[in-house]
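The complex appears here without one of its protein chains, the remainder shown in place.
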Amino acid sequence: MSGFDKVVRSYEEAMKGLSDGMTVIAGGFGLCGIPEGLIAEIKRMGTKKLTFVSNNCGVDDFGLGILLEDKQIKKMVSSYVGENALFEQQLLSGELEVELTPQGTLAEKMRAAGAGIPAFYTATGYGTPVGEGKEVKEFNGRPYILEEAISGDFAIVRAWKADRYGNCIYRHTAQNFNPMAATAGKITVVEAEEIVDPGELEPSQIHTPGIYVNRVIQGNFEKRIERRVLAK
Amino acid sequence: MSGFDKVVRSYEEAMKGLSDGMTVIAGGFGLCGIPEGLIAEIKRMGTKKLTFVSNNCGVDDFGLGILLEDKQIKKMVSSYVGENALFEQQLLSGELEVELTPQGTLAEKMRAAGAGIPAFYTATGYGTPVGEGKEVKEFNGRPYILEEAISGDFAIVRAWKADRYGNCIYRHTAQNFNPMAATAGKITVVEAEEIVDPGELEPSQIHTPGIYVNRVIQGNFEKRIERRVLAK
Amino acid sequence: MALTRDQIAMRVAREFKDGDYVNLGIGIPTLAANYVPDNIAVMLQSENGLLGMGPYPTEEEVDADMINAGKETVTAITGASIFNSAESFAMIRGGHVDFTVLGAFEVDVHGNIASWMIPNKLVKGMGGAMDLVAGAKNIIVTMTHADKHGNSKLLANCTLPLTGVNCITRIITDLAVLSVADGAFHLTERAPGVSIEEIQAKTAGKLIVPDHVPEM
Partner (left out) sequence: MALTRDQIAMRVAREFKDGDYVNLGIGIPTLAANYVPDNIAVMLQSENGLLGMGPYPTEEEVDADMINAGKETVTAITGASIFNSAESFAMIRGGHVDFTVLGAFEVDVHGNIASWMIPNKLVKGMGGAMDLVAGAKNIIVTMTHADKHGNSKLLANCTLPLTGVNCITRIITDLAVLSVADGAFHLTERAPGVSIEEIQAKTAGKLIVPDHVPEM
């Protein structure tokens, strides 16, 4: 099944084809479950004018935040941002654009893109700035707004275990946006903590079937903790 | 956590509250993964004028088909029906109504109901009898039709293992429509092959989180095979 | 006397019923988990994909892959489930979470809430708040009755950009418990020693005061 072996040997190969102006869907929530090595590779490549669709934009020196240093990000589509000073600065200077999207709507937009659903109705955001300019329709007497799917030229994903065919499972809450991101990229790249042989993952326990995945690379993660809080 | 213990001791208790004219969402594909005991209990109860939302309607003497004998079903919302003579007879005589729905649209309608999405656009069925009378909208130059969510007064589901909190996992292709059905009932009843203690299911491998489930009952399954085909 | 943050949280916890699934926002709402009565159990949902959130971890339990919606390290209880963000918000948006408790800048008599954006201050985003107020069956807003300048946060009409419309039915402040219905706030309880006059003075929106208003 060589045609299904998606393992690539270098980060360069993993992100090959990414170019200026593209849209990238990224998994992760805060610094949890982010594809650290793929983000580092994008920084190394120096690709510019990127749009990132990701719940957050990392912190100053970690996660997507590191792409701010060389002004590689043109636009963020996120639910919560601004955990770092550089972000605020570029936002205020107009170098960076932000499209704030409710967290659940963001997750559903990614899923919809992967699932061939161009748009869906949700009550989330109706009557708020998020609903402005969007189509409204009532169902059972309640108003809903129409939200459109969001897809990417690339999707970058962190998995716990991935097999060579691209089947993935995620660990604990590092799952978060990763499964939806995986479905929403024209090219989906998975950075895995461990690459295993096909058959090692129980078929009905696979979170992301390999059909969504184009490339798999063995990662090496720092796994930084954003807010370490301990029991008293 | 007594408030989360959802195990009931009898089928009577499991289906308590089901009454004439209600809508029931049922998991299963053909005879695979169907909640056999819950269906038998509905037959025993003799509830009438039921609408079933289920991919199929079983066969003459098994699955939802057994509810045809006493004319308990008023309407089926399904993608494929008519695997039994009684079904055909009641359909032709006008005693039974059928709303044929594409399989993927049916699955998505159930998911949408559970997910608080009242409607979504899909290309499936555009330009066909399925699309007649439905709203059409173009996205990126392609026409899509608007399909609405479908929910039930009850949902009946077969799980492989369920814990007392209602967390479920499904076995092999017996998964099929069950996870979506589980989200779409006002009252969701799970018939499990095995009931286990909380903690026995790995949290990130749970297919249906217990929040969707109201009642869990230990089942006893025949697991009839519809088309036994062997390797030559 | 106005309630402390912990006292507000204590009062919030009395709203819960055995078997409730609850999402608690950051701040006072999170404190409510500490005051759940012994004879009932609630299960905490964290919108980053965890149902059955447990206490903060010990040093040994800390795991970068196990965090809550506030990005803090956390644990899972026995019987927890973990899932992706779309599933988590399906749960929220679909009305399966029984209670959402969250803070607010303003609430008005129409049940509108403003909690995420103050113009001319840096906007960090709404996170999951808009989904939560659109989806939960019961929402409790916790906040101080007035801001530090004494301006009421219970208004005839919210002035800040909204988080959700027509969704708030219950408010627990440092001074009172109120319900929201028919275009008015309805006073149902007052903090011990707090006068109805003080509550009236600090409630800008229409306030309906019944003959008897018990202390909490």
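All chains are identified by letter, namely A, B and C, in their written order; residue positions are counted from 1 within each chain.
In this section, a residue touches a chain if its C-beta (ideal position, glycine included) is under 8 Å from a C-beta of that chain, and two chains touch if they have at least 3 such contacts.
Nothing here was measured: the structure is a model prediction, and the numbers come from that model.
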Legend entry - Visible contact partners (per top-of-document touch definition) of the missing chain: A, B
Inset, instruction - Write down which of B:Val130, B:Ala192 or B:Val216 is the residue touching the left-out chain. - result: B:Val130
Legend entry - Residue touching the undisplayed chain, where the options are B:Gly21, B:Gly46 or B:Gly82: B:Gly82
Legend entry - Option touching the unshown chain, where B:Gln72, B:Thr105, B:Ser151 or B:Thr188 are the choices: B:Thr105
Legend entry - In chain B, positions touching the absent partner: 29-33, 55, 78-83, 88, 91-92, 98, 100, 102-108, 110-111, 122-130, 160, 170-180, 207, 223-232
Legend entry - chain A residues touching the omitted chain (full complex): 1-4, 111, 113-117, 163-165, 167, 183, 198-199, 201, 203-204, 206, 209-212
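As a working rule, only the chains that are shown with their structure count from here on.
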Legend entry - Reference chain A; chain at largest CA-centroid distance: B
Legend entry - Gap in Å, rounded to a whole number, between the CA centres of chain C and chain A: 29
Inset, instruction - Averaged over CA atoms, how far is the centre of chain A from the centre of chain B? Could you give it in whole Å? - result: 32
Legend entry - Multi-chain contact residues (two or more partners), chain A: 108, 122-123, 170-172, 175, 207
Legend entry - Multi-partner residues of chain C (each touching 2 or more other chains): 76, 82-83, 89, 92-93, 134-135
